[in-house]
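For this depiction, one protein chain was excluded, whereas all remaining protein chains were kept in their positions.
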Amino acid sequence: MKKETEFMSINFLISQAKNIQKVIDENASEIEALDQNIGDGDHIFNIQRGLKLVIELEGTIKDLPLAKALNTIAMKVLSGIGGSSGALFGTFFISMAKSPDLDKDVNFSKACEMIIDGVKAMKERGKADVGEKTMMDVLIPVSEKLSEIKNNNSEMKQGLNEVIKIAEDRMLSTKDMLATKGRASFLGERAKGHIDPGARSSQLIIDTICKSVINQ
Amino acid sequence: MKKETEFMSINFLISQAKNIQKVIDENASEIEALDQNIGDGDHIFNIQRGLKLVIELEGTIKDLPLAKALNTIAMKVLSGIGGSSGALFGTFFISMAKSPDLDKDVNFSKACEMIIDGVKAMKERGKADVGEKTMMDVLIPVSEKLSEIKNNNSEMKQGLNEVIKIAEDRMLSTKDMLATKGRASFLGERAKGHIDPGARSSQLIIDTICKSVINQ
Amino acid sequence: MKKFINKTDDFLKESLNGFGKAHSDIIQVNLEPSFVSRKNKTKEGKVSLISGGGSGHEPMHGGFVGHGMLDAACPGFVFSAPAPDQMQAAAEHVDSGAGVLFIVKNYSGDIMNFQMGAEMYSGKNDSIVTNDDVAVEDSTFTTGRRGVAATVLVEKIVGSLAENGGSLEECKTLGEKVNKNAGTMGVAFTSCTVPAAGKPTFDIGDDEMEFGVGIHGEPGRKREKIQPSKTIVGNILDAILDNLKPEKNEKTLLFVNGMGGTPLTELYLVYDDACQILQSKGVEITRSLVGNYCTSLEMQGASITLLKCDEEILKNWDAPVHTAAMRWGM
Partner (left out) sequence: MKKFINKTDDFLKESLNGFGKAHSDIIQVNLEPSFVSRKNKTKEGKVSLISGGGSGHEPMHGGFVGHGMLDAACPGFVFSAPAPDQMQAAAEHVDSGAGVLFIVKNYSGDIMNFQMGAEMYSGKNDSIVTNDDVAVEDSTFTTGRRGVAATVLVEKIVGSLAENGGSLEECKTLGEKVNKNAGTMGVAFTSCTVPAAGKPTFDIGDDEMEFGVGIHGEPGRKREKIQPSKTIVGNILDAILDNLKPEKNEKTLLFVNGMGGTPLTELYLVYDDACQILQSKGVEITRSLVGNYCTSLEMQGASITLLKCDEEILKNWDAPVHTAAMRWGM
């Protein structure tokens, strides 16, 4: 089992990125098809490019203080991805990098806080709330669950299993939504019946991280 | 059997055009494919457009003197077809229209003479001789045969059967030629193995006219 | 996928390099972060116009950098909005002190990235957002309409005002007027192929068209059987006129834009159909633009934009311009 203090270590971040890369690559054609159905088809390439760039940072950031490392990641994600995902995930990491007390150990509770703040920043940036058929349909409920786990001091493993479940349910729930934000919003009724690509990629990311933490 | 004097009557010309139109339409996809193989694919449309325009002239020319009628046809063919075929067939009809003594009856011998002169004019216009993989590979030998028939006063029916045979042989002979004139000349060795589209359409025209004269 | 390409990853960089070399008399290309800017420094007191967006819509926007139009353009990856550092760097490079106006097409990726770029840029700046695509329902609760071909017109017209000393505020006001006076709708016969994907974005039947298509191969209003040009043009114009409601004999600019893979002959035929239909409805066409300006890679199709013109718009449309893709009067 993971030592509390290892959350958000640079090692942790890079190894998660590698895990995620593997899972995203395995599901690439599905994600590509989702953005072709209701968007412009670039989501998979944006995500893959972002992961590659972050993983390539390993050497550069491995000896940096966490705040600096996160900021380096943020700038890379922001400048290297582009599109909606670049702005949103970039915003997430900028928020993370700005979190106070990063020079102290980051325990699970602190990690949850950072994620919760990051999702809040994304929500402000994209102005999308739950129900608008975007990745926020996954990220906001997940963030709320993390906040509940953190506040109730719930058992981590069980909590993360619930997070996995929520992410999956909410990802699936985008299928029958009308879109009001993002490219899919231009489709009106025709967006229905298709899962949002950003919701799917976000869910896969959450799924991968949670499982890896649970299994360590 | 056709009365000698009816050759080249306006009725004769228009009814031949209608016969030819039918045969060309029946063989349209083959001719189209031939020009797609070694040219630019428009030969069939050029020929079909020309026939349609000539047939539409019926009302305009039916009461004109032959020279005038032929000149009207020539101008229509020249201006309405375009491409190599427009210039060549236009040249043919211009030559026909210029033939002397058109106010007198046109018998078989005179008709042969007109065709022979027409082909000569085409040869001058296009500067292509036998063996260059063009319609001249059909037209020149046919014209030579007509000249022989005329000079020897041969039996018309048998003569025309020989013309049919020559036209077909020479059309087929273009298959294995290298082209030196026309679009197919740009292909070098690659032109080999394909019949020349103009040779095929000319052969069909000759075949149709000869058979119709023979069977009348 | 059949494209002139060496390595997918180098596609944009190499293409930008070629663009820079072919037009080195008027523009320069910066890489990392990438932006196209005028060769000559923006003159003091002149507002700088910066646009950008995903690549794949060429000549938009790089082809519109030059005298009388943009000062810089920021190209993203194919169909992905550019990143904020591109806008920041471009702004820092071109701003002569009079401020920067960002011209942004209404897509959430573009909006977010330009917003962040504007936040990161310390100088005076403002933005206008184009949203001329009438294929999409407008609503304040949603992202609203897409910004498409009218962006070209906004860039030309505001570009002229900026060149002639218009203030940041005046430029913004004019840009918003042009955008409000314009309506666009497009139709696609074939899909485009994003280089990284290597295969067409969507499947479409041999007798089908996507009516109201976006400029990224996104689906439009509906998938239909293909129809005669006049029917297609009539349906597009109905949607536009419904929206713009021009007054009787109001002057307009008619812009027939190719999606990239449709020959000029067809675009002019569309122009002819549109003229006839508009004239029958009492709309006066006083300016025209026909060609490939706001494309979707090699997609076959076209969009029609109608712009209602007042004297200010006409004057600035007619003013000299010298860019790679649009040039007159100089």
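Miscellaneous remarks
First chain written, first letter: the chains are A, B and C, and each begins at residue 1.
Throughout what follows, a residue touches a chain if its C-beta (ideal position, glycine included) is under 8 Å from a C-beta of that chain, and two chains touch if they have at least 3 such contacts.
Please read all numbers here as calculations on a predicted model, not as lab measurements.
Note on the chain not shown: across the whole complex it touches B, C. Residue C:S288 is the one among C:N40, C:S122, C:N164 or C:S288 that touches the chain not shown.
The residue from B:L78, B:L146, B:V163 or B:I209 that touches the chain not shown here is B:L78.
Contact with the undisplayed chain is limited, among B:I55, B:L172 or B:L187, to B:L187. The residue touching the chain not shown here, chosen from C:M120, C:L241 or C:L269, is C:L269.
Think of the hidden chain as still there; on chain B it touches residues 32, 36-42, 45-46, 49, 75, 78-88, 90-91, 125-126, 179-183, 185-188, 190.
Where chain C meets the omitted chain, the residues involved are 2-7, 11-12, 14-19, 21-23, 55-56, 58-59, 63, 189-190, 206-207, 209, 226, 228-230, 232-233, 256, 260-273, 275, 285, 288, 290, 292, 295, 297-298, 300, 302, 327-330.
Rule of thumb we're sticking to: only the chains that are shown with their structure count from here on.
Looking at chain A and chain C, no chain is in contact with each of them.
Centre-to-centre, using mean CA coordinates, chain A is 32 Å away from chain C. The distance from the centre of chain B to the centre of chain C, each centre being the mean of the chain's C-alpha atoms, comes to 54 Å.
Chain A and chain B have Cα centroids lying 75 Å from one another. Shown for chain C are the residues in touch with two or more other chains, of which there are none.
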